Every structure is written in structure tokens, then in C-alpha cells.
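Okay, so here's the structure we're looking at.
As you look at this complex, bear in mind that one protein chain is not there, while each of the others sits in place.
And then chain A:
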Amino acid sequence: MAGSWWDRDRSQDHTAPNPNVRHDAYADIDFENNAQRLPLVLCLDTSSSMAGLPISTLNDAMRMWAQELHDDVSLSASVEVAVITFGGIGVRAWRGPQMLAPGQPGTPFVPAHAFHAPQFEAAGVTLLTEALDMAMQIVAERKQELRAAGLQYYRPQICLMTDGLPTDTEGQLSDSWHRLGPVLAAEQEKRHFRLYAIGVGGISQQGLDVLRALAPAFHAHLHGFPFKQLLAMMSASANAEQKGAGDEVFEKIFHQFRTQRSAWES
């Protein structure tokens, strides 16, 4: 193209739909739903150790967060939420409140304006490695779908939350997560997504070591079950992504979150 005259015959003509002159308003503009998308995956531990107050706190926080997303003009149109749980009957993806059967077609991502929180129950084992595998897979698939639809997107975010150690399907401690370290490092080196790994409640030092290995820059141990703050941090991070913030801004947001200051919105 450079060095020659651009010729409009080379472009696809696009016809004006309404030749009637209207001075007073722009009300007749048709907008597509082509907001830049921000895929966000919550990868949540719902194993038996979360039973009782932790899981009810998580359910309450998810409901409030869904409402906050609805109320945010920008995030509601841009953020797409997918939820993955590990516990109970294994690793499952959720499309909003609906748990998807394994192999069920269709994306688990739901536009934030249409997102309703699932109701979790705590039971079963901690298939953390398999859950992260699924998170990476659905993010890659969603990017492909967005590209095919001609939609632009921001760097996806994955948030892992657990209070335990990775196990196998029998509930025995598993070191299968070791293979994830290099995979996650390579994926993040290529900036395919941003991973946050958060330990809550009574997570052991060994559990925290796992999270540190999986997310060297963005891991944290929070006392208790401050899920509301965790989800607010995800929104703050989504805001920063929309503003085109540099890595140092995400580090600052995460540091403020980790130290349990409530100032990240500033």
C-alpha cells in the first residue's frame, strides 16, 4: 500500500442506511455490541474444607459482586465472567448460575451485565491442577471465539482461590501441580493472561508454597475469608486493564490487596 494512491474501489463500500437529514439528535445511530472484552475466570476451591461459614461467605460475596458489576457502566459491558470450581464432584465450569456438564458445548463466559452468581456447596477433593488446566483452556478458546467474531479484547485474568493443597481424585496429596509451573510461566511470559493465586483461611505454609510457585508475582495469603475484597481487587484490576495500565499498577493494586488496605480504588 505504501508508495501508491489509496483507491476507494479497493475498500468495501458501506452504504448509509438513513439518508433523511436529522439535525437534532444522534438517536438513530445503531451500535453493535462490540465493546472490548475482558475475560475473567474465577477458579474457586469448593472442597470440603470450605464447608460452613467460608462457603456461605463466598456465596454472599459473589452475589454482591455480580450486582456491583451490573452497576458499573463500563465493566458491565466489557467483562465476561467464567467460574470454575474444584471440589464436590470434581472440576466443573459454570455458565453464570448453571453448572455445565463435562463436554457440554458452549462457552462458560457470561457478559458481566448478565452474570448471576452460582450457589456453591462445599464438598469433595482439591483438584487444583486440573482446574487451572481448564482455566487456561477456556481462556484460549474464548480468545479464538472473540477473534473470529472480530472483537477486540484485553489481557484475560484468572483468579485462583484455595484454602488447601492440591489432591488427586481420591483426596490424596498430589504433586501434579509441579508440571504446571513451567507451563504457567511460559504462558504468562507470552502475556496470554494474568494469574492471581490467593490462599485463604487455614491454608498451610505448604499450600502457600504451591501458590508462590504457580504465581510468583501475584500470590497472597489472606486471613479469614475476605472474598468481598478479593472480588473488588479483580474489579480494580479489570479497571486498570481497561485504562492500559502498566505492570507496576497491577503490582500496586495487588500489594494493597495483599496487605488488606482498602485503598486500591485510589
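Here, contacts are C-beta pairs under 8 Å (C-beta built on N, C-alpha and C of every residue); 3 or more make two chains touch, one makes a residue touch a chain; residues count from 1.
Here is the rule we go by: contacts and distances are computed from a predicted model.
Note on the omitted subunit: UniProt lists it as "Protein phosphatase 2C domain-containing protein", one of the names in "Cation acetate symporter", "Gas vesicle protein", "Carbohydrate ABC transporter substrate-binding protein (CUT1 family)" or "Protein phosphatase 2C domain-containing protein". Among A:52, A:105 or A:244, the one in contact with the hidden chain is A:244.
Touch with the chain that is not drawn comes from one residue among A:151, A:185 or A:208, which is A:151.
Among A:74, A:107, A:176 or A:256, only A:74 touches the chain left out of the display.
Touching residues on chain A toward the chain that is not drawn are 1-8, 11-19, 21-26, 28-32, 34-36, 73-74, 76-78, 143, 147-155, 191, 239, 241-246, 249.
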